[in-house]
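A single protein chain has been omitted; all remaining protein chains appear in their positions.
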Amino acid sequence: MEKFPLQVNELEKSFRKKLGLSSFKAVDSISFQLSHGEILGFLGPNGAGKTTTIKCILGLLKPSNGKVTLWGLHPASLQVRKRIGYVPENPDYDDTFTPLEFMQMFSSMRRLDMSRERMLAILDRVGLAKWENVRIRSFSKGMRQRVSLALALQSEPELLIMDEPTVGLDPAARKEFRDIILAERQRGASVFFSSHLLSEVETICDRAVILSKGKKVVEGRLDDLMRTEDHYRIIYRVSDDEPEELEVEAAGLQKSIDDLRGQGYSIISVNPLYRSLEEVFLSATGGGGI
Amino acid sequence: MKLTVVILISAVLLSLACKADYDIEEVAPPEHLGTDHHDELDECEHEDAEHVESDHEHEAETAEPGSVHEESHEIDVSEISGSNRHVHDAGQRNHGTGWFFNQPWAASFIWGKMLRDSLILLVLAAVILFVSGYRRKHQ
Partner (left out) sequence: MKPVMTFALMTLRNLLRRRTIWGISIVILIALFGIGQIPGFGVSNEGRFILDFGLFGLEIGALLLAIGLASNIYPRDREQKTVMPIIAVPLSRSQYLMGRFVGAAIVEAAAMLVGCIGLMIILIMNGHAVPADMLPATGLLLVEGWFLLAVVFFFSFWTSPPLNAPLTTLLFIVSQMSVSGFIKLFPQAPGLMRTLRLFLPHMDVFHIKDPIAHGMDIPGLYFFLAALYGLAYMAFMLSVALAVFRSRDLK
């Protein structure tokens, strides 16, 4: 059986402060894994350690402790790099090149045998159809993000690592990005998706990991995270009228049901209440800003 | 830390191996240094007494590359800066021109050392490449 596309065990990363006399922990003993074909949301306030973790995953930073493996291998190994696509936060590529030149050079560097038509198709897919021969010097932040996505998709990666990929995009472009990510999952890719935009994570992710001050504070399936065990919603009907709702605490649930039945009402459903991801986030991070 | 140790060891090896024996003045055999003429004209050996003061030739004092002794040619004194100096053919030792022949191209006795140092440097480069690659893989 193949190992997890991504496994992070007790990852710790400290940075020395000036003069090396003291250090601070940017990431403190976090562990999680990403399964095949899964979209994992990676959340946390600014400075929580998200980008540091991603850099450790990509082999750009050396962990102070703990271990990161991709398919059981070292992040910087060639076998790993062949199988991943990376969309960085605020990419700033060499702006003297055009998107098509980038596609050609990256495909050559990755030893991919790609036709020009295939490259143009990928550029078309990310919305750069008419811009393939324009130097990216004149591109907006959002368009550079599209170049970045095109380069990441080039090798049909088995794992997409995305660091704030939709920052700077307008709502329509965000929707396009979401569709592409879902289509990639459909193809069989796993996606590691770091974002500030909780609504997006809520829409596309299967699971989420929330960091705060370098530590993992929450991890789980979104359904489980958003469902609250301490509040329930009872839907009941009074004779032939429209159904009515009642929200009660878990402790008083049975008493409320008994009372309603005692009054002759019929109980239609009893379900746990769902919180928004934002509420989950705020309670997990102690109300820290996003 | 380990890398620093590797670099230090490499530096020590380099220092032990690539000695400063390129300093030709220090390591040149006596026959290379020879006996340079001094500026006093009366110490010069003139082969041709008919030559004027500014136009005489000297025996090549060493058999260095390119320093083959040739017949001198007439030189217009007026073109020479400080025209009371005398001139020798190119490639021959002259008054105060030791520096010219104390360059590596003219000192064949250090060429073997250049080859030795080149090989040592290549081996060191390979060792450093291997060690740093090994460290990165196994970190």
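Just so it is clear, A and B label the chains in written order, and each chain counts residues from 1 on its own.
Note that in this section a contact is a pair of C-beta atoms (placed from the backbone, for glycine too) under 8 Å apart; a residue touches a chain by one contact, two chains touch by 3 or more.
For clarity, every value in this text was computed on a predicted model and none was experimentally measured.
Chemist: I'm checking contacts with the chain that's been left out. Which of A:Pro5, A:Gly44, A:Gly59 or A:Pro165 qualifies?
Modeler: Checking each option in A:Pro5, A:Gly44, A:Gly59 or A:Pro165, the one touching the absent chain turns out to be A:Gly59.
Chemist: Could you list which residues of chain B touch the chain missing from the display?
Modeler: 3, 6-7, 10-11, 14-15, 18-20, 22-26, 65-68, 75-76, 79-81, 87, 90-91, 100, 103-106, 108, 111, 114-115, 117-119, 121-122, 124-126, 128-129, 131-133, 135-136
Chemist: Hey, which chain A residues sit against the chain that's not shown?
Modeler: 15, 55, 58-62, 76, 78, 81, 84-86, 88, 90-94, 96-97, 105-106, 108-111, 148, 151-152
Here is the rule we use: only the chains that are shown with their structure count from here on.
Chemist: Centre to centre, by mean C-alpha position, how many angstrom separate chain A and chain B?
Modeler: So the centroids are 66 Å from each other.
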